[in-house]
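As you look at this complex, bear in mind that one protein chain is not there, while each of the others sits in place.
Presenting subunit A:
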Amino acid sequence: MAKNNIKLEAKNLNAYYGDFKALKDITISMEEKAVTAFIGPSGCGKSTFLRTLNRMNDYIDGFRTEGDILLDGKDIYDKNIRVDELRKEVGMVFQKPNPFPKTIFENVVYGLKIQGIKNKAHLEEAAEKSLRQTALWEEVKDKMHKSALALSGGQQQRLCIARALAISPSVILMDEPTSALDPISTAKIEELIYELKNDYTIVIVTHNMQQAGRVSDNTAFFYMGELIEFGKTKTIFTSPSNDRTQNYITGRFG
């Protein structure tokens, strides 16, 4: 699958919470401007892996990694890498929509503001652009200065995506972004992911097999901290080479 460049890759990655080894010798590469889905039963380490990709686990006491994670060929756990710079490049969307208890506008421009950008016109322009990208602009343009908490769950999640887009990352990580949403909102987000992959590299964790099938180009199946199988989504879903993958996607366990 050398169609595209490799954007992100893990090489022999082990991750530990204290003594507990949550990821075991993971080697995987994620294509640029494609959607990679992580699937697997609960507790198998999908979130842990996703959160090592932008170093969100740094704040957990006792968490450590071995091995390399390369973004554009550079090790993100290198001492010279600044975490804030990394996260400008690798954005993240969470399972539960988590808008800040501020206005819609403040939510979208937060990432820019903390970079020191103050120019109002620039911020407004950036806000409109990312809200348009997430198809939220028409819905919220008249209430930009109202609380983001008043939006519906689906709108909040699209706001969180807009917020991540505003700082122009090249990779977006999504941890079960639709599991807290209704079917219509879910469909909108999936549509959005489909659009976004023209410009962004997307990694998504999902428990929904249909969703993985619909949105992703490649799929990785994890089990108990190991990467069991990785390949084209079509292949994984039609003719997986591993029995455990087969059992999982046909719903026989997990």
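Here is the rule we go by: contacts are C-beta pairs under 8 Å (C-beta built on N, C-alpha and C of every residue); 3 or more make two chains touch, one makes a residue touch a chain; residues count from 1.
As a convention for this text, contacts and distances are computed from a predicted model.
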From "Carbon monoxide dehydrogenase small chain", "Protein kinase domain-containing protein", "FAD-dependent oxidoreductase" or "Phosphate transport system permease protein PstA", the UniProt protein name for the chain not displayed is "Phosphate transport system permease protein PstA"
Among A:Y17, A:F94 or A:W137, contact with the omitted chain is made only by A:F94
Missing-chain contact, candidates A:L149, A:A187 or A:M209, resolves to A:L149
The missing chain sits against subunit A at residues 54, 56, 59, 61, 84-85, 87-88, 91-92, 94, 96, 98-102, 110-111, 113-115, 149, 160, 163-164, 167
